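Missing here: one protein chain of the complex. Every other protein chain is in place.
Residue numbering begins at 1 within each chain, and the chains themselves are lettered A and B in the order written.
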Amino acid sequence: MLKLLENGCKEAATMNKKNLKLIYNNSLVGPGIFFALLFCLPLVGSNYTLAIFTMIGFYALVCIGLTMLTGYAGQISLGHAAFYGIGAYTSAYMTATVGLSPWLAIVVGALISALVALLIGIPTFKLKGYYLALATLGFGIIVYTAFKELSSITGGSNGFFGIPSISLFGFEFMTDQSYFYLIWLFVFMALIFSRNIIHSRVGRGLRSIEGSEIAADAVGVNLMKYKLQIFVISAIFTSISGSLLAHYVSFINPDLFTANTSIYLLIMVIIGGSTNIWGAIVGSATYVLLGELLKHYVPVILPNVGGEFEIVFFGLLLVLTLIYMPNGLVPQFMKIAGKLHKKERSTPIAFSIDTRATGGKTND
Amino acid sequence: MTNNELILRVENLTKVFGGVVAVDNVSFTINRGEIFAVIGPNGAGKTTLFNMITGVLPSSSGNVYFQGKRLTRKKPYQIAQAGITRTFQNLEVFDNMTVIENVMTGAHISMKTNILTAGLRLPTVVKEEVRIMERALQCLKDVGITEFAYEMSDKLPYGSQRLLEIARAAISKPQLILLDEPMAGLNAEESRQLVEVILKMRAEGMTFLFVEHDMETVMSISDRLVVVDNGVKIGEGTPEEIYKNPKVVAAYLGDDEAEEGVAYA
Partner (left out) sequence: MEIFSQMLQLLFSGLTIGAIYALIAVGFVIIYNVTGILNFAQGEFAMFGALISISLVKANLPLWLAIILSIVIVAAIGAVFERTAIHTARKSSMTTLIIITIGVSIAFRGIAILIWGTQAQTLPPFTDNTPIEFLEAVLLPQNLWAIGLSIVILIVMMYFFNYTFTGKSLTACVVNPFAARLMGINPNKMSLLAVVVSAGLGALAGTVIAPISGASYDMGMMLGIKAFVAAVVGGLTNAPAAIAGAFLIGIIEAFTEGLWSSGLKDVVSFSLLLLILFIKPEGLFAKASGKRV
């Protein structure tokens, strides 16, 4: 008799798990297929393609955190290159100069970045409005200057040479191929982790602030705490990417981590779509691939212009995207493909045109 | 039905805006299981009073005690933590979420999942999600809008969105639900449905405080009420007592009639 009851309860439980699937898609099938296809790339692509997609991977890891910050917590950071650099230089210094294990160095870098994010976030999020943009801009420049000036630790403007490679369980990551797999493995983990957050109480809490701030307040959502936590997590993801980058390229210099870099990261997030976690990957890919196209074809058409042509192109692209396709590529694509996601529809937190007036909705 | 356990005590609550005294030394108590109403003519200060109790507006002086705890000048999220939830006159549904997500968000305070456990999607997290979803479906059933569960919440008819707000307010199993002009904008059928839901919840032990204009509803379902005019309390008691209170009658009818009399003279 008890067994029957037990089975009945179990059945009810599985029934309800199925119900949960009606609102949230947490299946690993989608990501699984994507990454399975991706992992075939080294087998069929050239070295050049491999290098490009490895770079996309590094940016994607950064952008996943940044997408959550921009699209779900509704904040702008103009200083994420600083966390990227902190991760890179910490790993460089700890492994090459101090001789620590690379994995430990990555953890140290992440901790430093997390701490810095807290130090900046706590006072800034208390203020209303968009002070984070200014604070991160200033902070980013301070860190960049520190990289240049503290030359005894960082090598200064000349850069840091001789960063050793990273190894795991005796396997040393030396080839481009191995780093390709390594970084995309991290991207995969970050993607799932972030998606899990969005599909949880925390995700609803963040989205409720955009839905109705006063009701979110009344329901007990602690706005400041979540903004802070997402900021810290995005700093950690970025730092880890920077650390892995250091081992991949074995030589870094401060110009990899300028204010322009931060702005380009933001552009990747916006173009990909800040309200969908896949936008991070699409945005990074768009940036890198378009950049390569520009590098090859612009000198042909306009021979006088240097590499700085990128700037005007991406600036214009950003503005045009925001005016005509404010939700970014991924949400737009999904709308066009006519997919009806009954599971997850959220209006972009940062970019909703007043939906009460137009009644328009974007699908996630 | 009421068991005379004092659940909310408002004591000399006052709000001053610059030179204007919007709420002047208002005091009343609510017992558990009661449906308690705050009524008064337009501009009487009902909304200001409501906003002080819900934490949206800080009081100038006076106190609010809930189950013995002092809630004066606490923030809305602290009020939610204490076990008081509310609905909104101008529908504040989370329009970027589905109906069921709206209700689940109402349970935010009662959930333990934090950002780390959520990211790792631990079994305890999944269990809690399933449990809250079950509870949410039950709440939707209780207010009668289960068929909309997976729709975007802003696609619902107005009256159903009002019921959604009640479901969202109820899911965290609060001790007191505050309703801000719940009948506003509802047609006769929707009003009837809402009253039915409120009475059903009261029968199960819920306590309600509501601010309302619709006299018919107020008089028919309230156990006790307080009348404010120009920020001052001019009457408190059961509907029958209030009907007979001369000050209340004067506030709603008297002055106008007196003026009319003069005009015709």
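Structure notes:
Basically, a residue touches a chain if its C-beta (ideal position, glycine included) is under 8 Å from a C-beta of that chain, and two chains touch if they have at least 3 such contacts.
This one's a predicted model, so the numbers in the text were calculated from it and none came from an experiment.
The hidden chain, counted over the whole complex, makes contact with A. The chain omitted from view is touched by exactly one of A:Ile120, A:Ile166, A:Val187 or A:Leu245, namely A:Ile120. The residue touching the chain not shown here, chosen from A:Trp103, A:Tyr131, A:Tyr181 or A:Phe333, is A:Tyr131. Among A:Leu50, A:Ala96 or A:Ile263, the one in contact with the hidden chain is A:Ile263. Residues of chain A in contact with the chain left out of this view: 70, 74-76, 78, 120, 123-124, 127-131, 133-135, 137-139, 141-142, 145-146, 148-149, 259, 263, 266-267, 270, 302, 304-306, 308-319, 322-323, 326, 350-354, 357.
Here, only the chains that are shown with their structure count from here on.
The touching residues of chain B, counted against chain A in their complex, run 54, 56, 75-77, 79-81, 85-86, 88, 92-98, 100-101, 104-106, 108-109, 111, 113-115, 118-121, 125-126, 128-130, 132-134, 137, 150, 152, 154, 168, 172.
Listed in rising order, the residues of chain A touching chain B in the complex are 13, 16-17, 19-20, 22-23, 26, 193-194, 196-197, 200-205, 207-208, 210-212, 214-222, 226, 229-230, 233, 342, 345-347, 349, 352, 355-356, 359, 361.
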